[in-house]
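Take a look at the structure below.
With one protein chain held back, the other chains of the complex are shown just where they sit.
Letters A and B mark the chains in the order given here, with residues in each chain numbered from 1 onward.
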Amino acid sequence: MRLRWGDGAAYSHAMSADPHSGPDAESDWTDALMPVITDGLRRCRDCPLGIHTRPGLSLPAREAVHDVLDRLISVLFPGCHRHEAVPADGQDAYYRDRLREVAETLKDQIRRAYAYQYAFDGAPPPGDAETPARRAVTALVQALPRIQETYLQRDIMAAYEGDPAARSTMEVVISYPGVYAVIVHRLAHLLYEQNVPLVPRIMSEHAHALTGIDIHPGARIGPGFFIDHGTGVVIGETCVIGANVKLYQGVTLGALSFAKDADGRLVKGIKRHPDVGDNVVIYAGATILGGDTVIGSDSEIGGNVWLTHSVPPGSSVYNRQPRPLVRRKGDAPAP
Amino acid sequence: MRLRWGDGAAYSHAMSADPHSGPDAESDWTDALMPVITDGLRRCRDCPLGIHTRPGLSLPAREAVHDVLDRLISVLFPGCHRHEAVPADGQDAYYRDRLREVAETLKDQIRRAYAYQYAFDGAPPPGDAETPARRAVTALVQALPRIQETYLQRDIMAAYEGDPAARSTMEVVISYPGVYAVIVHRLAHLLYEQNVPLVPRIMSEHAHALTGIDIHPGARIGPGFFIDHGTGVVIGETCVIGANVKLYQGVTLGALSFAKDADGRLVKGIKRHPDVGDNVVIYAGATILGGDTVIGSDSEIGGNVWLTHSVPPGSSVYNRQPRPLVRRKGDAPAP
Partner (left out) sequence: MRLRWGDGAAYSHAMSADPHSGPDAESDWTDALMPVITDGLRRCRDCPLGIHTRPGLSLPAREAVHDVLDRLISVLFPGCHRHEAVPADGQDAYYRDRLREVAETLKDQIRRAYAYQYAFDGAPPPGDAETPARRAVTALVQALPRIQETYLQRDIMAAYEGDPAARSTMEVVISYPGVYAVIVHRLAHLLYEQNVPLVPRIMSEHAHALTGIDIHPGARIGPGFFIDHGTGVVIGETCVIGANVKLYQGVTLGALSFAKDADGRLVKGIKRHPDVGDNVVIYAGATILGGDTVIGSDSEIGGNVWLTHSVPPGSSVYNRQPRPLVRRKGDAPAP
């Protein structure tokens, strides 16, 4: 049969007129289409934009990185996030076995990320990816106790003490999305500091997908950090946040505008996002923008505040809330 | 034992007083309850609201549709989203095998959706569902190269060039939720145009669940579209968006009000959502409402702007931001 290669509708019209197009004619029609489609996909694959994998190079696999996150968290909080019995005795063996597994998997994924970057940057040869990968994994694994003692314990207590709805610290550990997002960030940020490509962002976007909280792995965040509810929070790459800071849902710590070079291209890697001092509370929906903006310590930023300049320590910032109009229904057009 | 069919508390009180209610009396109490519960569930099942499946009819399975999405995306970007080696040679075989699998699965799910709709609408007989299902799948599969070349390549480059934090185009492909949501939308929209029931919405809600970005499959969106961060974005069914448009998190392109018929029922299928021209940037939290609202090309809509009327091309729209009040803490009531 002769096929018209127009839009789908035209083609499928031709299809439906095909006397052979019964369910058992399946192979026919796909065979008829296949060469054109595969040609097209190969053509796409050859585009020079760097949006396709290269033969012989494997990218980090998202599923593997997500699994590494789960396993790292279950080493930090055994029995809290995965259904597994934690032995009363032989804890060291428990930790040792799990750390070995997770370190191997993570190193393999990070090696792929380095090898991929090297292939695109040119040198050094991909073979070298093994060394920096081991280095990064070593830094992360040996930092786990410090991450928990210096940061996570205080993050969790900040959540428990900061939320009247929290019944127990364990409820916070196993069910609070804000706590999960911060745990993932602490791990992703350490890899970001090791200049690991791709993997830290895969980690942070996994937390973003699960919590609606978007923390770039580059953000530097002090201990005792709590995000309540959290959906819609955005924290930019160059933010620096002090100790004991509390955010609510929908808070943005973002860029005010982007510098461009002579060719009109965005300049990358410069300070674009605000600094926030210690003991600051930022209420739901507040937007704070700009790399020169500094929120002084012990300040309080009200709900829906739009702030693009610095405020001194101990500030209380809020909107002159216009009391909304209240009328009997029908007396006014609906909003 | 005699049971009191009151609320759970009363019943369970009777339970706890039951001398036989040890763990090994499990079967007793479920047997005692079961007839009442199964009667109730059967009664629910018989409600005429169309909220239950019909015997002999299978709905599209969400898990299967989600899997189809993953596999279509792994055909468009081999090796980027799934952990699989992509052959340097034999690419055609690679594509052909995967396309065959995914086309079969998708056709089966779409056939169920048509059959289900036919059963509710009356005619034509469900048997016919095979033909339009094959038609829709054919239209989608053969459109894949065009979708990537005409849309996705430009969507991805818009993300890379529009975000100073983007380190590489590959980082954008494998980790940006805004890019994932747009890829899914391009696929779901093509099926929507083929009048496929249920399946396009299952696809768009899968992306919504993973990204917090809610794009109705009906929205018509030009190439070079980028949503940064994305959580909270809502794009309505009858939106028409031009080329090279950029949105930030929390932007709503929605309906202003709903027309009702003489019976007070909502009128469905009319233009309810705005049009947006080419090269428009809409900053975080902006709300643009109404089917008569048109944002002219080359315009810029500021953060948190509330807009319910049209603006001409080249407009810059922003709130008269009231500088928020800044006081020493304690001098004013907390916001």
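As a convention for this text, a residue touches a chain if its C-beta (ideal position, glycine included) is under 8 Å from a C-beta of that chain, and two chains touch if they have at least 3 such contacts.
Everything numeric in this text was worked out from a predicted model, so none of it was measured.
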item	value
From B:145, B:164, B:177 or B:197, residue that would touch the chain that is not displayed	B:197
Footprint left on chain B by the chain that the document does not show	5, 7-9, 11-13, 15-16, 21, 23, 26, 29-30, 33-34, 36-45, 47, 49-53, 55-56, 58-64, 116-117, 120, 197-198, 201-202, 205, 208-209, 212, 214, 216, 218, 231-232, 234, 236-237, 250, 252, 254-255, 258, 265-270, 272, 283, 285, 287, 298-300, 302-307, 311, 314-321, 334
Residues in chain A touching the chain absent from view	75-83, 85-88, 91-92, 95-96, 99-100, 103-104, 130-131, 134-136, 138-146, 148-149, 153, 156-157, 161-177, 190, 193-194, 210-212, 229, 231-232, 249-250, 257, 284-285, 303-304, 319, 321-322, 324-332, 334-335
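By our rule, only the chains that are shown with their structure count from here on.
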item	value
Interchain centroid distance [CA atoms averaged], chain A/chain B, Å	20
